[in-house]
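One structure follows; several queries about it will come next.
As you look at this complex, bear in mind that one protein chain is not there, while each of the others sits in place.
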Amino acid sequence: MTRELIPTDRPPEPAGRKVADFRPSLVLGEHSLCPGCGEPVALRILLETLQELDLVRKSIGVVGHGCYGSFVRIMDVEVLQCLHGRAPSCATGIKRMRPDVGVFTLQGDGDMVNEGLQEVIHTAARGENVTCILLNNGVFGDTGGQQTATTVLGQRTKTSIEGRDARQHGHPIAVADIVASLDGVAYVARGAVGTAGSVMRTKKMIRTAFEAQLAGEGFSLVEILTMCPTGWFVGAPQGPDYMAEAMERVYPLGDLRSRPLRRGDD
Amino acid sequence: MTRELIPTDRPPEPAGRKVADFRPSLVLGEHSLCPGCGEPVALRILLETLQELDLVRKSIGVVGHGCYGSFVRIMDVEVLQCLHGRAPSCATGIKRMRPDVGVFTLQGDGDMVNEGLQEVIHTAARGENVTCILLNNGVFGDTGGQQTATTVLGQRTKTSIEGRDARQHGHPIAVADIVASLDGVAYVARGAVGTAGSVMRTKKMIRTAFEAQLAGEGFSLVEILTMCPTGWFVGAPQGPDYMAEAMERVYPLGDLRSRPLRRGDD
Amino acid sequence: MTAETTGLRLMEGAAAIGESAILAGCRFFAGYPMSPFTALLEHMSKALPAAGGVCINAESEIEGVNMALGAGATGARAATGSCGQGIALMQEAIAEAALNETPMVVFNMARNQQDYFQATRGGGWGDYRTITLAPKDIPEAVEHTQLLFHLAELHRGPTILYGDPLLAQTRVGVHLRRIEFGELPPRDWALDGTTGGSGHSRQVWTWAMGKATDPGPGPDRHWRDVAAKFDRIAETEQRSESGYVEDADTVVVSFGSAAKFVEYVVEELRAEGHRIGWFRPITLWPFPGPALAAATRGARRVLVFELNAGQMLDDVRQYAHDRSAIRFIGGVSIHESGLAYGPLLDAPRIRERILAAAAEGGR
Amino acid sequence: MTAETTGLRLMEGAAAIGESAILAGCRFFAGYPMSPFTALLEHMSKALPAAGGVCINAESEIEGVNMALGAGATGARAATGSCGQGIALMQEAIAEAALNETPMVVFNMARNQQDYFQATRGGGWGDYRTITLAPKDIPEAVEHTQLLFHLAELHRGPTILYGDPLLAQTRVGVHLRRIEFGELPPRDWALDGTTGGSGHSRQVWTWAMGKATDPGPGPDRHWRDVAAKFDRIAETEQRSESGYVEDADTVVVSFGSAAKFVEYVVEELRAEGHRIGWFRPITLWPFPGPALAAATRGARRVLVFELNAGQMLDDVRQYAHDRSAIRFIGGVSIHESGLAYGPLLDAPRIRERILAAAAEGGR
Amino acid sequence: MSGPETAVVIFGIGGQGVQLIGKTLALAATDAGKHAMLAADYGGEMRGGPSNASVVIGAAPLRALPILPAVDAAIVANHKFSGVVPERLRPGGLLLLNSSIVDATAAGETHRVVEVPATGMATELGAPQAAGFILLGAFAGLTGLVDHDHLVAAMTSLLPPYRRQHAATNAAALKAGAAAVAGAGAAI
Amino acid sequence: MSGPETAVVIFGIGGQGVQLIGKTLALAATDAGKHAMLAADYGGEMRGGPSNASVVIGAAPLRALPILPAVDAAIVANHKFSGVVPERLRPGGLLLLNSSIVDATAAGETHRVVEVPATGMATELGAPQAAGFILLGAFAGLTGLVDHDHLVAAMTSLLPPYRRQHAATNAAALKAGAAAVAGAGAAI
Amino acid sequence: MAARGTLVIDTERCKGCELCIAACPPGVLTMSGEVNETGYRYPELHDGCTGCTACQIVCPDAVFAVYRFDQT
Partner (left out) sequence: MAARGTLVIDTERCKGCELCIAACPPGVLTMSGEVNETGYRYPELHDGCTGCTACQIVCPDAVFAVYRFDQT
């Protein structure tokens, strides 16, 4: 690696082929999330997937309460910003009235596994033909980093300041595993956004989930582990490593319930 | 069998040894539940267990909303009649302030698997040292027999009049299996009260659950399948058979999570 | 003359209300059993799918109301319902729908009249109001049902029917027909999924932040706008009814089923020569204050009869012509089951209370 | 003089309230994060276990309030809290605690004053009331916290602190000490598990059915008894404060932090010779109606300043000496984040509004 | 019969089909072009105990309240409530008793008592569940409020599919009830 | 200084430690036996953007409101807000600027402007994060509201365990700030 | 066959559900022809009870007390 810097303030001359743009055109502007936050990456691959599946003018998102709530302003798809925890129920009402539209939720672990645990389980068992996206960072990021139902043992949060202790604070809940065990469910997977590879694998999971919905196969859930350096009290650069060590051990990545393979394309 | 009748209007002469009384002394009076209802049997074995474990003056029950709600008047233990679905949370508050008391909930499937699904899962994962008793009859008995989250496929209810259909009404949820899969849980079992044998096995499960609590091992749950001939639209005599055929197939009986054996007595 | 010629069908109140909702275009219903609301849920679970709609056995009230909110946000005519504790659980979402302006109808088939504050003051969060109609009998409930769907869409927000066990469970002969209430604005706010990628994709949000490329008013202005809307509704949607108030020296104020009993008793007393009149708010919110003030202008006594500890009383005190003339003659009265009215809802008892209060000296 | 000699500790309001709760004997707390309540939860999660109590990170507001209800039923001093939507979710259980007579304290650290109806009219279910204190600043909040635990136990039911972001997040020097409020009745109602097998085992139940061998009053009588209790509380627990009302031709009514601003402005205006006074309900329920009537007897104008669309207004209209003298000068005003007050909560703005309204002709 | 509306209350216990009798009466009247109201005294959910039904029938839209201040007639189906002489029965009102199990001596002096051994008759018909329809048939016969054909049609349409086989015996019970009081007729 | 209470507002952006500076000032004053109030202008949860702190110090219980109608002094830490000449600064009030990054020309005529190149000085001290404490030291030096020792003690007690190592440089920054304005003193 | 056990049957409490009939291993219970005060048929005991308590265990309405004759 030479010490010389390559100029990066304008497109190259002679012209190269642009293979990745700053952000998908469905992202309307800047977000104000923390440095190193994983949620904007999840948003990007979600919106890219909608574009790739040609769902842009055929989709409705239902967004819960968490830092990702501010995406409502910058995601160029129709959105119902719903009450904390209630996205799966709102999505149910929407999907039943608009069965031809791709309906998805965007929720955090606080939203889905704390406040709205019963909504997602009931919706899944009902076999509701919607896709839920869980952004799991193991904390209530938006309120400043308190313990959620997915905080792993030992993790320090504002309300488990000495680290989550099983006797005092109980055990974390792997909601995707619960959902995967239910009848009525078409597809469940857990991805992450800590590395380029995991981002791409996660994007494929999102695609598979939407494909299941479009095929009318029933409920789908993609859990995405996202970095929250602020809530974890770690530096932004350490986010992916902390995530791999602390969270991926408890929440292993991969498909938890696969849909019958019927795609020829990948 | 002779056609001759044995007189049964007073104790026998010469005196026999009484081996089973009408009801445990902790049942204070008559209930007004339907003919053939399974819930009073569950109540009886629960109270007998409290007596056998010498917990009568050391226990608090938390009762949800369902037909069993009327037991509050006739069960001679301290009771908090709580809001529909909220018994595990109320029990948590009680147990934390009275750690030496045996704390249990009495809930139906409507109460625990519909309205309060998230309460029981969170309480279990928290490892709360309480015992939850679920009376699962697959319907909201108390409101006249509508579909609950545990109604089995094909079952006719007032709100699934042609039988529960997976596409329209979704799939039943086996809450005990979910709970059994969680960390923080000491003991989970599923019994029934359709036959004398199942009643006795279920009673042993209740005992094991309380023993786990007394040993401070964490959360315990005993699901009990109970007959609801009224809500099932079957004759009272057909209750146990209907239960075996329709429900026990979907909800098999037995221990789902065992506590470490450390008892010498049985 | 037979039923065919009279056009009357003998129906349980809950079924009549359900059929009326379907006539009004209701296509989504989600509810959770609770007496006496259960009868409506059971009816809808049969009748709505048959009419091409969707009825979901919601797994809880919170899920039910949020499903209805989602359905309502697509522009479908959506409804839910419950009573008492169940409505309490829905308060957060009812407020949300009021503040994000999603139409839906909430059938509060209450167990008694103890939930007047719940219906009129909400208890959700923020500055919101809900149009609340309290019919006095089943024929009126049938009409109110359709009116509520209309008003919910016209003003974009949740509207409430405050019913009771008598309205839910009594059977009477009813006429069912679709009532027209006039033009409605276009449903251009409804989510249908088609505006993605436009830079102006639709959004339903109580904070009304809009999109980065098309900013909304934000909570400060939006909530002030909503408050102003409720002020306008308060002006235009008041409904009330009265009888014999012109020359009455005693006016009895009551609502819902109780008002039907009061009206019956007052008729009797009038026939006997007593100078008594009655006043009934039909909309509990907006409370028909000016009409009450007018109706009580000449009265020496304003008696308030409601089956609770005195809740509508708060509104009567704000508007009765002379506050010092008010006497409370209602009270808590509950069936031993806790699920229905107690013995105070009875014409002879009400008669006694009115006569006793009317006999007391005026101001 | 140093902090040691003055006894002042610089504390965030939330922490001061939390410490005061612990001094009052609070031993159970369960809450769920929501700004600005979060700060109190975080404080309790550290401080309460250290003080020998239990603080649970409740998984949701509904779970939190029901945990507190369970803990309260054992006789422990228990509390929970939230704001806005979170309190909405708690309404069912707050009503339950009021009707089954379980003491607990609910810290409603509200985002603004738009939840007055929520606090005073509940929206749970049934005829219940909750004593609600609205402190104007942190020192008063510290005192109110202890008073609320006392009143909750004295009257056996939930009591509410109506706070706001200023009370939660401002830091001031506070004195912390345990305040004594006098004798309390024995806790013979508390569940401790010991009365099983007696034929009279204790029971906590809103229906108050009692045991087959020891029947309770049942809902009809119990709910009437509870309503009567609330009537008594309404008589005895009204609290209010006023200034310069004796000779005021304009009285400004406001509550909570806003009242502190109004008081400040009125002081200024008095110093400039304006005949203006102020009145502050300290208990939002019971609303100090008679005191307000007395304070407004001589006034030509009664101005209501609250940071909402006009909610306390309903109470002022019921009690102000002359209803026609009332003018609303408050309004919705929200920070762009939706989480705190907007620009209207500001002394110069309030001054303008008071002066403008005072300049208008009286009745 | 006082005024243009006739009010009758039926007393029994849960399971006796009191609500079905009430519905049949109200539906038959509606089908016959009258205005009818049926108010049930419910209460507990799924519990035993008393079950009453109040029916009001009139020629014009009703002004009756769903909780009746006074009734013109009472049908008493069960001995458990033989002590209940309806307080609200107007003087001279009709008191129709199932004399198989209800003791007529408890009835007051001021009412017009008619006894029909309904349970016994129903057992003779081989349909013990149909005692209520015997009483209803008798009531219709006594008052002329609704005719036999409308009663049969209403009863038939109200039976759930799995009870259709009872239609014929119920119809016979209605007829037998009417026959038992033939001659005792005249309006209440 | 108007009246017995002194009000100061500190302007900056999130991450500059504005809240810590405010807390240090208020805590030092409290520890010194005065009455103090600190009001933060929060708002969004976990978002960037402006961060202000208002501090009021007095000898007796305060009557100040948590949203100040007027302030006696303003400390401006960041150029992002150099345009903000606090409207509420009383005429003659003290405007203390971090002149390393804030342009003094934007300040109004009616205020007493003091410039301290805090960022530059902090960098020289080898502690770029301590610029705020330089300003605080200067402010204390200018106003005499709190003494150095109480400031150091307060700052030290407010540092979280994992930042204890900053205590010494922060103390040095406080001292350097005071030194930079030595002589410019006198009450505001 | 000498019965090893016998019952006291509180017939007035019986709700006629017949669960005891199916539960009795030797099948010595049959339903009555008569009904009790509440209108329900109730179980009657024939010879051959073993005192096994199965009937009491399954009965929801606390109708049975069971006695055993010790075989010493």
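Brief remarks on what is shown
All chains are identified by letter, namely A, B, C, D, E, F and G, in their written order; residue positions are counted from 1 within each chain.
Just so we're on the same page, a residue touches a chain if its C-beta (ideal position, glycine included) is under 8 Å from a C-beta of that chain, and two chains touch if they have at least 3 such contacts.
What you see is a predicted model; the values in this text were computed from it and never measured.
Interface with the hidden chain, as seen from chain A, comprises residues 1-6, 8-12, 14-23, 27, 30-31, 33-41, 44, 193-196, 199-200, 229, 236-237, 239-240.
As a working rule, only the chains that are shown with their structure count from here on.
The minimum number of touch steps separating chain A from chain G is 2.
Comparing the CA-atom centres of all chains against that of chain G, the greatest distance is found for F. In whole angstrom, the spacing between the mean C-alpha positions of chain B and chain C is 39. Chain C and chain G have Cα centroids lying 54 Å from one another.
Within chain B, the positions touching two or more other chains are listed as 30, 33-34, 83, 114, 117-118, 122, 126, 143-144, 149, 169. The set of chain D residues that touch two or more partner chains comprises 35, 59-60, 85, 92, 96, 207, 335-336.
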